[in-house]
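Quick one: this structure, given as structure tokens, is what I'll be asking you about.
Every protein chain of the complex appears in place save one, which is left out.
Our next item is subunit A:
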Amino acid sequence: MWGIVGQRACRHGSSAMSLQVTRPVIHALRSFSTAAKEMTVRDALNSAIDEEMSADPKVFLMGEEVGEYQGAYKITKGLLEKYGPDRVLDTPITEAGFTGIGVGAAYHGLKPIVEFMTFNFSMQAIDHIINSAAKSNYMSAGQISVPIVFRGPNGAAAGVGAQHSQCYAPWFASCPGLKVLAPYSSEDARGLMKAAIRDPDPVVFLENELLYGESFPVSAEVLDSSFCLPIGKAKIEREGKDVTITAFSKMVGYALKAAEILSKEGISAEVINLRSIRPLDRATINNSVRKTNRLVTVEEGFPQHGIGAEICASVVEDSFEYLDAAIERIAGADVPMPYAANLERLAVPQVEDIVRAAKRTCYRSSSLAATA
């Protein structure tokens, strides 16, 4: 069941406070689902970047293989041909250098989209993301704003090993001055990418390689070039009343599958797609937990100091009396990602793990430590 809350954001940024019009939740009708157009996440990202580049001549794209190669994952396909080499720039394999150049261009007023082939390589440039981009508006008391987007695939792919599989959401989301987004569906990809490009602050946009090829239905509203989603607002993908499950990126799909399995066993799970890691939509999460009284957080990355840890803290601080059970954190195993297929499967959360955790919060099974 798809509930779509599309909000027409104003021209500048997508802060929830500056919304002009709020659309009510529309529940999918049978005629809707058969008439809906489908779009892959890849096409959603491509079209969003294309439309924003068309609308604002200050927006430009840089990264490895974004131009002539059409994008390492084909996200930027066709853009070089359309906008030319002045606006779509292939860089050498020098993240520290080209990220610094992107940030400097943003200081001067351009709107760069800097691609990291994966966020693992962002570590080579992390000083520019944190010290040159995130903190500048504050240190200059508002003189130097940095309207830049850092985007690329984040987290585990398939069989790529330890150095190519880390989730960087917790690292970036802990830094004030950054905004951190993580789309799941094509609607998320379009709306959040547009919001990120229009936003005057540095945005870290965490995509997922395994989601690029997945198709999702998109409404006419989502396809409209002015479509934009607010930053800082989570989406309730599935309403429920027994347990809240929070997730972002690929894990949203797993959480929805888990919710389906749970519903057959009489447990109604509410699935929250975080969409925005910083700012985190604490209000939506807490309201949901106050309704269901139980919480399972799901993420793919390392457990210590992860996104789930922050959500746990927020709920304990804000809604302690409403909890009927201890919060369950589902995360990747606390090990560098192994290569062997069976070990890799053990190192990332599976749907069964989410189902088991939800049942534990509902006292349906004995409590087991959540190890890989």
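Descriptive notes on the structure:
Following the convention adopted for this analysis, a residue touches a chain if its C-beta (ideal position, glycine included) is under 8 Å from a C-beta of that chain, and two chains touch if they have at least 3 such contacts; residues count from 1.
Just so it is clear, contacts and distances are computed from a predicted model.
A single chain of the complex does not appear, and UniProt lists its protein name as "Pyruvate dehydrogenase E1 component subunit alpha", one of "Protein YIPF", "Protein BCCIP homolog", "Pyruvate dehydrogenase E1 component subunit alpha" or "ATP synthase subunit gamma, mitochondrial".
Of the candidate positions A:80, A:105, A:296 or A:362, contact with the hidden chain is made by A:105.
Take subunit A: the residues that touch the chain left off the picture are 12-13, 15, 17-18, 60, 86, 89, 91-92, 94, 96-110, 127-128, 131-132, 136-145, 176-177, 179, 200-201, 232, 279-280, 282, 317-318.
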